[in-house]
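A single protein chain has been omitted; all remaining protein chains appear in their positions.
Chains here go by letter, A and B, matching the order in which they are written, and residues are numbered from 1 within each.
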Amino acid sequence: MTLVETAAKATAAPSRAAFRPPPAATLVAGLALALIGVAFLWPGLIAPHSPDVADPVNALLPPGGGHLFGTDQLGRDTFSRVIYGTRPSLTIGIGATALAALAGSLLGVLALAGGRVLDEAIMRVTDVFLAFPGLLLALLVVAVLGPGTTNATLALAASATPGFVRLARAQALVVRRSDYVRAAVILGRPRAAIVLRHILPNALPPLLVLALVNVGTAIIAGSSLSFLGLGPQAPTPEWGAMLSDGRDFLSTAWHLAVFPGLAVTVTVFAINIVGRSLQVRFEGRTPGAGL
Amino acid sequence: MPDSDRTLLTVEGLRVGFRVPGGRIEAVRGVDFTLAAGECLAIVGESGSGKSVTARALVGLAGTGASVGADRLELDGLDLRGIGDRQWREVRGGRIGLVLQDALSSLDPLRTIGAEIGETLQNHGGGTRAERRARAVDLLRQVHLPDPEIRVGWHSHELSGGQRQRALIAASMAADPPVLIADEPTTALDVTVQAQILDLLAAKKDAGTALLLISHDLAVVARLADRIAVMHGGRFVEQGEARDILVDPAHPYTRTLLTAVPTTRPRGTRLSLTPIAGPPPGPDGCTYAASCPLAADSCRTGPIVPVLREPGHAVLCPRTDEPWPAPPPPLANRAAPAETTGEDDEPATVIEVTGVTKSYGGPPAVLEASLRLRAGRTLGVVGESGSGKSTLALLVLGLLEPDAGTIEVLGRPWSARPERERRALRGRIQLVPQDPLAAFDPRYRVGRIIAEALGVPGAWAARRDRRIAGLLERVGLDPSLAGRHPRQLSGGQRQRVAIARALASEPEVLVCDEAVSALDVSVQAQILDLFVDLQRELGLALLFISHDLGVVHHISDDVVVMRSAEIVERGPVERVFQSPEHPYTKALLTALPSPEDVLDDPGPVARPT
Partner (left out) sequence: MPATLRWLGRRLILAAFVVFGAATAAFAAMNLMPGDPVLTILGSTNPTPALIAQVRSDLGYDEPFAVRYAEFLGRLVHGDLGQSYQLREPVTEVITGQLLPTAELALTAFVLALAVAAVLAVTTAGRRPAVRRVVSALELLTTSSPGFWIGILLLTFLSFRIHLFPAAGGDGVNGLVLPAITLALGMTGVFSQVLRAGLERALEEPYALTARARGTGETAVRTRHALRHALIPVLTLSGWALGTLLSGAVVVETVFGRRGIGRVMATAVIGRDVPTVTGVVIVSAVFFTLINILVDGLYRVIDPRLRQEKA
C-alpha cells in the first residue's frame, strides 16, 4: 500500500524544484547544445561565409537574400560571424568555470581535510573575496592585467572561485557526516577506500551540475566584459563585442542588435534547461543548491 | 454528560481517490461509521491504510487532486457533500477540530502559540485582540500548560514536545467544536508524556466531545476507544466494541496485528506468522488476501460481504471460522549459553563499558555509565529521547571517544585507540541502524552494499554472488533482490538488507539503535522474530537500544534504564519489569500502554459504559 503514500505525496507536493523542464524540452536543449558544440569545434561546416572578409558595397544589408542575418557596417556576413563567434564567446565562460571549479573544489576539500587552522585560513580568505559583489572582482583583475581573452578568463575564474570553495566544502561535509560514510567506518573500510568510493563519487556529481549551471552565468559575464571592450579584441567575432560594435547603427540596422544577443540567450537557456534537469536528478543531495 | 447518545457524525460509503501520473489510486474505498457525542471511535491501521486520508476528508482537506464521494456525509444535520468553501471554513475549527501528529511542524514556527490559538478564535466569532489573548491563556490553562500567561507569547520551538502537543490541542479546541479528530496525537511523544496527552483527550471526551482517534497503535487506543475500526487497504476490515476487537479479534488482519504487539506476548513466543506471499487480489477482492493465512481463491476475486459476528461487531471476512494455522514452535530456550568461561557458567563478556562519561560541550550526554554484554545474550537499553542512549551506542561502536572511562570489546581495549588499531576488530561488532536507507550509499544497489561489507574487492565474483545470495536468504529475502535499488524496497526489506550487511563480516555483536522504531507493527514483529532467530543460530550478542519498552521487554535478557545521561536501573528483564525499584522505571511502566488496558480498570482514564 505504499502506492497510496506515494500518491498522496505526489499530489500534496506538486514540485519542490522551481522548474522541472519536461523531458522534451531537455531533449531539444540537448540537441541545441550539440549543434552549438559543432559550431564551436568546426564553424566552417555551418557558416556560409568567412567571418572577416569585408564587402563595403553590401554593408548593413537587412536579413534575407544571401545573408540570413544580414551584414554589418563593413559588409561582413552576420550569420557567419555569429557562428564563428561561438568559440571566442564560449571559451571565456567555459574556461573560467573549469578553472574556478577545479581550484574551488581543491581548496574546499583541502579546507575540510587539512585540519582546523587551514580550514579557518581558507574560509576566511574566501569570505574576503565573497565581499566583492558580482563582477567587481573580475573588473579589478582586468584593470590590473589589461583586456584580452586570457585575462578576462582569469578574471572571471577569480571571481567565481570563492563560491566553489564554499560549495565544495559544504558538499564534502554533508557526505562526510552522512550515515553511509559512518556505516563504512563501522564496516572497517580503510580511510582511502572511504574517500575514493563514497565521499568523492557522492560529492562530485552535484558540484559538476552546479559547475554546468555556472557556465551559463559565466558566458553572460564573459560577453558583458567583451561588450565593455575588455574581452577579445577586434576583429575577433565575439558576441558581446559584436553587440558593442552594432550599437552605433541601431536606428538603421536592428539585426545587428538582435542576433548576437540571441546567440548568447539560446546557448545559456539550453545550458540552464539541461542543468536544471540534472539538478532535479541530484535533488536532496545538494546543500542549498546554488543559483 | 450532555447529549451523550446524540449522533454527530454519520459517514456512509466514503470514498477518496487520487489522480496520479498514469492512473488513479483509491485510498479510501467505502467506509461507514457514526460518531456520537462523548464517544471515542478509533481508526487503527498501518501506513498506507487510508486512515489519515479518511480523517482529512471529513474536514474537506483530503488534498489537491483528491476526489471525495460518499452516500452520506452528515455533521449534526448538515450535509457536508458539496458545501462551499465558506461553509467548510465554518466547519473547520468551529464544528470539527483537527489535531495532527507532529506538533513541532503543525504549529507555525514563526508565530507565537497565542497567535495560533487566536487565529482559531478570530475565524470563529473573534472578540477583540485582548479578549482573544485572555481566552488563549484560559485555554492553555485548561490543557494544563504551566505558566500559561508567560507561555502564550512563546514560539513552538521554545516548548517541550508534550507542551507543544497541548498547545496544538488548545488551538484546535479553541472554538469548542463538538467533534475532535486526533490523527496520531501521541506518536512522536515519549511514553510518559503520551499518557498525559491521552488523559487530556479522555477528559475532553468525558466533557462530551465526540472523539475520532486515528492511530497505528492498538495499545494506545485501548485506553481511550469505546469502539475500534481496523482499516486495511482503504476499507474497515473489522469494526466493533473496543473490548470485542481487542479480546476476540475475528479478521485475520486484526489477529496478526494483535499478535504483533510485543507488550502482550510472553518472551520467547513468535510475534509473526511465516510470511505468506500469495498472488495479488483483484479490484473487488480482499486487500489482505495476499498475506492472509486463511485466504482462498474467492477472497482474491471478491466481492467480500461483511459478516455480523455479534451485534455491533462486523467483520469483512467470510472465513473467520477456518482453523487458524498452528503457531510456529516457540523459540528455543535462549538460556543456552554460547560460550562459557571456565570458573562460572556465565558466557564470555563481549562488551565491557566501565564508568564512561561523554559530553558535547554542555552537560554530559552520558554520565559514568557501566554495562556488560555477554556472548549470545541481549542487553536492552531503554530510555526516552535525550536520555543519552544513542550517544552510548556511538561510544560502544567506537565512533565517539569517551571523555572518561574505558570500553573493551571482546576483551581488547577499544576506546582511546587509533582507528587503525580498531579496524581489525570492526568486523566483529556491527550496527543495525534506525534508518537503513540513509546508511546505504545512494548510488549502490543491494548486491553492492553487501559486497562492500564482504570487503574483498578482488575475490571471485561468482563466489561473492553466492555469499550475497546466502546472506539475503538468511535474512528472509529473495536473492533476486540483489539487483534492486534500496529505494525500490519496502521499509521492512530495507531493514533486512541492513541486517544482511551487518552479518556479512560474521560479527559476534550487533548494536541495534532503534532498529525497529520506524517500522509498522506487523513488520516490526517480523524483524524482531528475525533477530531472535539469528541470535539462536549464530550465537550473536545484541545491544538493543530502544525507546519502546514493549520491544525491549520482548527481546532482552537483561535491561538497563537510562534517564538524563545516567543509568538509573539495571537487572534481568523480568525482575525490572515486574518489580521496578527506581521511581522513574515505575513511572515508565505505568505509562506503558497495552491492548489489555481495555480489560483493566483504566486507571486515570474514566470509561463510560
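The definition used in the following text is that a contact is a pair of C-beta atoms (placed from the backbone, for glycine too) under 8 Å apart; a residue touches a chain by one contact, two chains touch by 3 or more.
Here the structure is a predicted model, which is why all the values come from computation and not from measurement.
K.L.:
Tell me which of B:Glu90, B:Glu408 or B:Glu596 is the one touching the absent chain.
P.N.:
Of these options, the touching residue for the absent chain is B:Glu90.
K.L.:
Using the touch definition up top, pick the residue from A:Ile46, A:Ala193 or A:Ala257 that touches the left-out chain.
P.N.:
From the options A:Ile46, A:Ala193 or A:Ala257, the contact with the absent chain belongs to A:Ala257.
K.L.:
By the contact criterion defined above, which parts of chain B meet the unshown chain? Give residue numbers in ascending order.
P.N.:
Where chain B meets the chain not shown: residues 56, 59, 61, 64, 85, 89-94, 97-98, 100-102, 105-111, 119-120, 123-124, 155, 157-158, 168, 171-172, 174-175, 361.
K.L.:
For chain A, which residues touch the unseen chain?
P.N.:
Against the left-out chain, chain A lists 12-19, 21-22, 25, 124-125, 127-129, 131-137, 139-147, 216, 220, 223-224, 227-230, 240, 243, 246-247, 250-251, 254, 257-258, 260-261, 264-265, 268-269, 271-273, 276, 291.
Everything that follows uses one rule, which is that only the chains that are shown with their structure count from here on.
K.L.:
When the C-alpha atoms of chain A and chain B are each averaged to a single point, how far apart are the two points in Å?
P.N.:
Result: the chain centres lie 48 Å from each other.
K.L.:
Over in the complex, which chain B residues touch chain A? Could you list them?
P.N.:
Result: residues 18-21, 25, 27, 46-50, 53, 63-66, 233-234, 287, 397, 399, 419, 422-427, 430-431, 433, 435, 438-443, 452-453, 455, 490, 501, 505 of chain B touch chain A.
K.L.:
Could you pull out which chain A residues touch chain B in their complex?
P.N.:
Going through chain A, the ones touching chain B are 1-8, 10-12, 14, 178-180, 182-191, 197-198, 201-202, 285.
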